[in-house]
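One structure is given below, encoded as structure tokens.
The complex is shown incomplete by one protein chain, all other protein chains being positioned as in the whole.
Read from first to last, the chains carry the letters A and B; within each, the first residue is number 1.
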Amino acid sequence: MIPGLRWALPALVVAACVGYLIYSASGGSAEYYLTVGELRSHASGGDVRVAGVVQDDVLKSAGGLRVTFTEKDATASVPVDYSGPLPDIFKPGITVVAEGRLGKDGVFHARTLLAKCPSRFSTTAYTQ
Amino acid sequence: MLGYLGAGTLLAALVMGGFSAVLSFWAGWTQNAVMVQVGRRAFYTATAMIVVAGAVLEWALLSHDFSVPTALVAAGFYGGQEGSLLYWVMVLGILGSVSLVASASLGVRLAAYAAGVMAAIVSFFLVVLVLVASPFDLLSVTPPDGLGLNPILRDGGMLIHPPVVLAGFASFAIPFSFAAAALLAGRTDEAWIAHTRRFALMAWSLQTAGLVLGMWWAYHVLGWGGYWGWDPVENVAFMPWLATTAYLHSSQVQEKRGRFRAWNFGLVILAFLLVIFGTFIVRSGVVPSVHTFAISEIGPWFLAFLFICIVFSTILLAARSQSLGSGAEPAALVSREGAFVLQNLLLIGVVAVVLWGTVLPLVSGMLGQQRVVGVSYYERAAGPLFLLLLLLMAAGPLLPWRRAAGRASVRALTWPAGVAAIVLIALAVAGVRSIPALVALPLVAAVVATCFTQYARLGRGWSRLPGMMIRRRRRYGAYLAHLGLAVLVTGIAASHFWQQEKDVTLAPGQQVTVAGYTLTYAGSDVRQLADHTELVGSMKLGTSTLEPARATYAGLGGQSLTHVAISTTPLADVYVVLTGVDEAGSASFRIFVSPLVIWIWAGGAIIIVGVVLGNVGERAAELEAVRRRVPALAR
Partner (left out) sequence: MTLIVATLLLFAAGPFVMWPLIKTPAEESK
């Protein structure tokens, strides 16, 4: 007799529960992660994440709590509108990930904005 | 010059490590005790060479003039990609050497194979260091402006967090090596567990400390009011911790009762594989993350190593599967053993949840459109599992060994159940309606009650209590660690369920009230410091002044950094971020009030204290007890 066969049934029950939890939780909250180029052709209605590079046209207002900028990757660009605190390293040239929705006005309304954290010990000298 | 010295030392270490691995395996196979000793010495020598290489790297860093504080330059050792690998293999070598010193008593074959496996792992790291990612290549090129350590990383937390996390990863290779050696040598008894228990505890403690330090750093520095984002880098440090936690508990069952052999081998291997897998994920850039490490070529190497380790472990387990049973009649389902099995299953379940969330972008990207999960996935999928684990923490220690729980257990459970009921009623009366909170907090209270009933069992008179606690300290240290976890979980629950947040723009003299705390904006101020300017927006909170600021580093392209101002009390943190000041002098703030945050850090500290106090000394007595039960232990 395989030792621990008695535990096989509880193990299966737990595994089934875990599988169900994973399945039901990811159904609701998985978001598509797109490049700027894919954004316009993406159809679904939910929130998406877009990664791109901040361009030079950063406009801040209301004391830093709201910013508009254009995000661009190799193929396309999209204007982004965001309200909230900016990541510390936010400035033109950095890569950001914006989470939100592309509005009918062609502007991406971002709910959250994340910047890529810098490498710990960078050997590339910072340029102006 | 130093570059050649360092690179040469690493190359010598690689040769020595490879030699140690090959010789140790051969010597174990042929049971040649003298050659086993030679193999061990080769391992010690390789370690010494690695330490020398590390010293050379540190010397080279410190003797460059970077106009950056010394502590930060010293930290550059493990801060860079290559240096962090050197640090890792150094910790592995040193701890491995310590574990090998007394290993002869385990038997020639087991000791030889353990040295062989450890030397093989060390050699892998050295291959990567020598061929792909040499820390000494960097130094032959002097950067123009010095290595401008990014200001966001110039923080005390960032100095301690990486070496602690890395040491936690590295030290887990020791239990793994001895487990693999035990399987290779056909010695599935508890000798390897008893010998490596200290190292497993150390690894777990380091991982715990590393996680809590990371949370503390993120909270204090990043300015988003939180401490955990389920980012791949965080997940990759969390998963081994879960497996190690399961292993720590499960291995006690084997030490005391000789059972759970298959579980323990499986868990130790799982934890080690998760560490390698995590390293691959984080350093290869295959999964999008907020933390970018320098994406380098070492990713594929770790993937290959992971594959080799998986194949090796699977073959070993399959080959020895016959001898993994303890031969005894299985215990009842609702017994202490049953509780440990359920704990193992649940913890592995959480690993599965986190693993899926972490690799989904990779898998979905390969099959079609890349998708990522949000924070709510982890909460919805892992939350119920965590709650069940809390329940186990409260009920498990009260269950009997082997037999099914009977009336005595039900009586023992009345204390925790009663305390839980009281807390539940109190919460409901206070107006709490969130289901997770209504389940979690009573369960935490039950855990605390259980710990105290365990302490109470000692007392047959208060005067005997201290003596008993010292003699049975392993057990009571563990309950102290459980209490620490209860405190930590309470802190997380309170700050998670009841955090309040407000965005506000104030003119000087204006006030804002958040969650009963009133802050008055006193005015802004620009201060010039050595390498940066600070824009400070002072807020008065009661009698104290908070000074959230934005620092701008002109020498680094005008990069700015948030300095968060936090007022901490045992009840709550008032956390203020300055987002900007306009021309009229009005300042914009984001304010968080998070209850019981300090309980998180305090809980973490109590856990470590519990583990340390519970395991000081006493080694000889433990080993003797195991030796009596394991006839194969050579003496």
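Please note the rule applied: a residue touches a chain if its C-beta (ideal position, glycine included) is under 8 Å from a C-beta of that chain, and two chains touch if they have at least 3 such contacts.
Everything quoted here is computed from the prediction, not taken from an experiment.
> Indicate each shown chain that the hidden chain touches within the full complex.
B
> Out of B:41, B:64, B:198 or B:474, which touches the unshown chain?
Result: among the candidates, B:41 touches the missing chain.
> From the list B:12, B:342 or B:449, which touches the chain that is not on show?
B:12
> Which residue among B:49, B:420 or B:506 touches the omitted chain?
B:49
> For the chain that got dropped from the picture, name the residues of chain B it touches.
4-5, 7-9, 11-12, 15-16, 34-35, 37-38, 41-42, 45, 48-49
Here is the rule we use: only the chains that are shown with their structure count from here on.
> Where the CA atoms of chain A average out and where those of chain B average out, how many Å apart are those spots?
Each chain reduced to its C-alpha mean, chain A and chain B end up 26 Å apart.
> Under the definition above, what is the set of chain B residues touching chain A in their complex?
Answer in residue numbers: 76, 79-81, 83, 138, 141, 143-145, 147-150, 152-153, 158, 162, 223-224, 262, 288, 290-294, 324-327, 330, 333, 338, 341-342, 345-346, 349, 352-353, 356-357, 360-361, 365, 369-382, 384-385, 503, 505, 556-562, 577, 579-582, 586-588, 590.
> Along chain A, where are the residues that touch chain B in the complex?
2-7, 10-11, 14-15, 17-18, 21-22, 24-26, 28-34, 38, 49, 51, 60, 62-65, 84-86, 88-89, 91, 97, 114-123, 125-128
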